[in-house]
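The complex appears here minus one protein chain, its other protein chains still in place.
Showing chain A:
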Amino acid sequence: SIVLHIMAVSAVHLESDAFLVCMNHALSTEKEEVMGLCIGEVWMSCVYEVDTNRIVHIHSVIILRRSDKRKDRVEISPEQLSAASTEAEISFEHRLADMTGRPMRVVGWYHSHPHITVWPSHVDVRTQAMYQMMDQGFVGLIFSCFIEDKNTKTGRVLYTCFQSVQAQKGSEYERIEIPIHVVPHEAIGKVCLESAVELPRILCQEEQDTYRRIHSLTHLDPITKIHNGSVFTKNLCSQMSAISGPLLQWLEDRLELNKHSIIKLQKEKERLTQELASL
């Protein structure tokens, strides 16, 4: 158990812009669990050369496509995760390298629990345990949303961070709680923005893939084909009005806000420059 303590993650620092993308993703649908990967780095700290702490810094996230779209299962296999991670790291390393100068990698995963409790299910805990076998610093985040207390008309969004631990060899995995803090990040990072606008693309891709499979069925009569084509059209319309539209609106608002902030900051910079000159 001493070894366990040394290796455990002591805390997760989730940058607020990455947090923003997670929330966007989690709130995109209440009928299914969504998932993604957390990108960042792990910091080891050693005080007095005795106590070693790991802090996982999450700088951004990648939205993942769901291979298994059943409502209550989100996990992708460790092999798929590994493949997705490698891909992510390759593309991210290139982009993030020139910004921070430090390589980023996949440090965890997140998924949503619409209408259900924030605590990881047994499946989640086992999935997390599997990921930890590849990387013991791997962390899991869960966002619970679309919860409402009908009596008080109070809505709730919760998020938690966990890892898995086995009390003894062969026993059932249990979750352990990991402190998680959302740390301020006043500007939204480029990688986060790019991840956010990936969502409509991913949704459309999923729809196209499904339609292609259906379309390849040759025994369907014209009426059925027309029906299926209409389903595709309908679904794409849903995606555009529920996701693309609001996303675009938010982007426009953000642009406006930034423009005004820049003007204000310019004025302040001038004022301060003068003040400094007078000292």
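Odds and ends about this structure:
Convention: a contact is a pair of C-beta atoms (placed from the backbone, for glycine too) under 8 Å apart; a residue touches a chain by one contact, two chains touch by 3 or more; residues count from 1.
By definition in this document, contacts and distances are computed from a predicted model.
Per the UniProt record, the chain missing from the shown structure is "BRISC complex subunit Abro1-like", taken from the list "Leukemia inhibitory factor receptor", "TMEM9 domain family, member B", "BRISC complex subunit Abro1-like" or "Glutathione S-transferase omega". Considering the whole complex, the residue from A:I116, A:M130 or A:V197 that touches the absent chain is A:V197.
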